[in-house]
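Missing here: one protein chain of the complex. Every other protein chain is in place.
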Amino acid sequence: MIVVMKKNASTGDVEHMVQRIEGLGLKAHVIVGTERTVIAAVGDDRRAHKGSLESGPGVAEVVPILAPYKVASLEVKHEPTTVRAGSLTVGAGTIGVIAGPCAVESEAQILASSRAVKAAGATALRGGAFKPRTSPYSFQGLKEDGLKMLATARDATELAVVTEVVASEDVPLVARYADVLQVGARNMQNYRLLEAVGNTDRAVLLKRGPSATIDELLLAAEYILDAGNPNVMLCERGIRTFETHTRFTLPLATVVYLHAKTHLPVVVDPSHGTGHTYLVPRMAAAAVAAGADGLIMEVHPDPENAMSDGYQSLTFEQFAETMATCRKVGQALGSKF
Amino acid sequence: MIVVMKKNASTGDVEHMVQRIEGLGLKAHVIVGTERTVIAAVGDDRRAHKGSLESGPGVAEVVPILAPYKVASLEVKHEPTTVRAGSLTVGAGTIGVIAGPCAVESEAQILASSRAVKAAGATALRGGAFKPRTSPYSFQGLKEDGLKMLATARDATELAVVTEVVASEDVPLVARYADVLQVGARNMQNYRLLEAVGNTDRAVLLKRGPSATIDELLLAAEYILDAGNPNVMLCERGIRTFETHTRFTLPLATVVYLHAKTHLPVVVDPSHGTGHTYLVPRMAAAAVAAGADGLIMEVHPDPENAMSDGYQSLTFEQFAETMATCRKVGQALGSKF
Amino acid sequence: MIVVMKKNASTGDVEHMVQRIEGLGLKAHVIVGTERTVIAAVGDDRRAHKGSLESGPGVAEVVPILAPYKVASLEVKHEPTTVRAGSLTVGAGTIGVIAGPCAVESEAQILASSRAVKAAGATALRGGAFKPRTSPYSFQGLKEDGLKMLATARDATELAVVTEVVASEDVPLVARYADVLQVGARNMQNYRLLEAVGNTDRAVLLKRGPSATIDELLLAAEYILDAGNPNVMLCERGIRTFETHTRFTLPLATVVYLHAKTHLPVVVDPSHGTGHTYLVPRMAAAAVAAGADGLIMEVHPDPENAMSDGYQSLTFEQFAETMATCRKVGQALGSKF
Partner (left out) sequence: MIVVMKKNASTGDVEHMVQRIEGLGLKAHVIVGTERTVIAAVGDDRRAHKGSLESGPGVAEVVPILAPYKVASLEVKHEPTTVRAGSLTVGAGTIGVIAGPCAVESEAQILASSRAVKAAGATALRGGAFKPRTSPYSFQGLKEDGLKMLATARDATELAVVTEVVASEDVPLVARYADVLQVGARNMQNYRLLEAVGNTDRAVLLKRGPSATIDELLLAAEYILDAGNPNVMLCERGIRTFETHTRFTLPLATVVYLHAKTHLPVVVDPSHGTGHTYLVPRMAAAAVAAGADGLIMEVHPDPENAMSDGYQSLTFEQFAETMATCRKVGQALGSKF
């Protein structure tokens, strides 16, 4: 950490801060500049109180030097992590594709979807049984019945099942049916839930919250890793910005940046990331070109009559075309697709 | 709802959408413009599928007319709601002030804090026993021990206790000790938790998520109201924007806007909303001038040694001065402070 | 336009607004809903006063139906526009690549750069002679001397010259040397400048402002088109969001969205859009996969000693590799690259 003192900080202030820093088990180096004094605090400062140092007398600001996450860091584990769950492999040059409807609506719907996405090349099936909805008046999912239908679809297609879990108390139930536990964007900082999925042996797809920084995303992953579960996939699904022509803004530089900071694989969700069906195919291709390790896309047999997210779902035909485009891009860049 | 058709939509597309709208139990009025056709869908469209209409053939966009929330709406209940919980009264011209440390750290700390904030005019005590923290390596709160210390402070000062609950399974425990259950910003869309606090007889302080729209905030409130609990206070605590000189951006127009849309009282949190002690006093006064029904502020006996949020906490002296300023503003504007 | 009345609007209010609408030369259709009345205003409302209608008695909000731009609209001109300027062709399936240093620093620097980018496949040369800089203490460009050096580089390589013009009074001078006039992000709403470049016969590269909506970008283009200059390229160069790990957030969905709304070609700037050299190659490839009609990239013989923007500039070798990657993606998707 670097503690930057105010221009008018007194010698006593500097001395006080040196003692505070050393009280935290760090070593303090004082550098007297022409206009300001700064104190470099040397040592592992991840558990130190950046915040409380900022309240010290004469302190202008405190600049952390080390990233706040540790186990997720590429500096700790140098090789990219590959996550495997049944038919799904994601990472280290292999691109996984998770596809299916927003919500499980019926056995017929999920069976048809799973067969169609498998035929087009998807390597896992998505489908929500527990649906967190903005409005209490919206369809909230089929719950355990939906999970059973997903299991039926897995039996029929051998596709791994990816489905969301919304509360820690549901984790045992959902883990009984799912290959991958999805933590949704609204729950990225539901720490009780993160710990609960961290205590399972299921792979986890952790979605970035729409206003989460990358450090916050990696610290959320750290909760899961810290609980003992190393199989975490990060998912960029769009952030909230001033733009209104898309539902969220999909920042693909996240993929490249994460690959420079963490060994965990990165999946992109162009369906939620754009919010409009017609934007999905090209943004899926762009995600592959940016180096994404996986894609997750909403596909529905009849988007116009979907019970949720129809406006951003692909038909079976659109999904097959999108896959063809993505495969071309992936193969041109040497990925295993 | 207004369904706007594309310029090149066919007569068949329009006919199709009219049938879709009528299938939803709404009445369709077709208006043929010089460049586009629009269809007005008349009726209560809150449960209708805006999303799936958007996937209809030839549809350019769908514009909702009615607000998506209902019970929270000022159109449904015309008088402002006053929330009362022990010593705390918020709303309809009475300004409540909730103050205390970010986290309960010890009995001595919470007792000293409660006495100091009461002496300065606070009408409720805040203090976190369950702390949701961005990093797994940060202090996570004293849990039930902290709740007991809060109860001791209530016994000593008769101040109502406001404390956060982070998971639905903790609600019975926290409700045993607290007068007001706080749902934190990270949990604003934790619907299981919203339902759980909605099923208690405790007042609820619902914080706006840092990227939540006002409609999303009111729909979160709607989950609580819909479960049968009418005692909801909304809390503006800052949103995430491109600004970095403050921790969040505190948009006080929220207060005025909410007063035009809902009968629920609005509390402002200038501590989290700014993230720096020196910004809190003036922003507290500004919140009162904007018409806030309440304030919630972090106050600590020794901010420099606080276990969390010291950089945005007021000392006892600073809090007393802030209260004096706010009281002047509130009284100048005719509020009961 | 749709005028949505408040729930408690009186019959007189509705009558008043009907007269206001008809006074604007539009036709009014009143639709009485179960909870609210809306009035559809039919006709070309682009010149109507959305704003002043909003101040009408009993009005809740006014929703425009037609896009505010006209000449730029794909509804007016159905075929994509190809912009040609010397060696540069952009649009309708041909991808142009503009590359070179942020600023012209010397004849040797710009000559070396132009030869290197041409060898790697660039089809135009960029280089700033007039540099708008955030700080008055930063290097402001070589001005006319810089323009002359650009002309020398064009003579040597036959690459078209793309350079920024920052004030309407400079347009004649810059147009004497440049093939393409660049309007920078800071000047996207400098309407005097837009009119001035609209009055030349030079192609224009119009950069999106970092907080401009797409409608604002297209209306800025409309100023140029309206002045008589049809050769406008739009440029996405990143928007300002809460993210700090990149200098701006590069929203590639802009490319796909613009292709659905306008006939004008879309160029992407991954250098400014990310702000870090190591993020540029993959984001350039992603832009091509998203369907960009062109790329503009910063390339410098010695980024570490560049007078501006070195941290986001590619070396000659990095640029050649980036071009190879982009070419693969472009060709895989059937573009002429």
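A few points about this structure:
First chain written, first letter: the chains are A, B and C, and each begins at residue 1.
Here, contacts are C-beta pairs under 8 Å (C-beta built on N, C-alpha and C of every residue); 3 or more make two chains touch, one makes a residue touch a chain.
What you see is a predicted model; the values in this text were computed from it and never measured.
Considering the whole complex, the residue from B:Leu74, B:Ala151, B:Leu173 or B:Ala286 that touches the absent chain is B:Ala286. Contact with the chain that does not appear here is found for just one residue of A:Gly33, A:Pro172 or A:Gly334, A:Gly33. For chain B, the residues in touch with the chain missing from this view are 211, 213-214, 239, 241-246, 249-253, 255-257, 260, 273-274, 278-279, 282-283, 285-291, 325, 328-329, 331-333.
Although one chain is not displayed, its contacts with chain C can still be listed: residues 20, 46-47, 49, 51-52, 54-57, 68-69, 132-138, 166-169, 186-187, 189-192, 209-211, 216, 219, 222-223, 226, 240, 277, 303-311, 313.
Counting over the whole complex, chain A has residues 2, 4, 7, 29, 31-36, 38, 40, 42-44, 63, 65-66, 75, 240-242, 244 touching the chain that is not drawn.
As a convention for this text, only the chains that are shown with their structure count from here on.
In this assembly, the C-alpha centroid of chain A lies 26 Å from the C-alpha centroid of chain B. Here the CA centre of chain A is 31 Å from the CA centre of chain C. Separating the CA-averaged centres of chain B and chain C is a span of 38 Å. Annotation for chain B: residues 240 touch two or more other chains.
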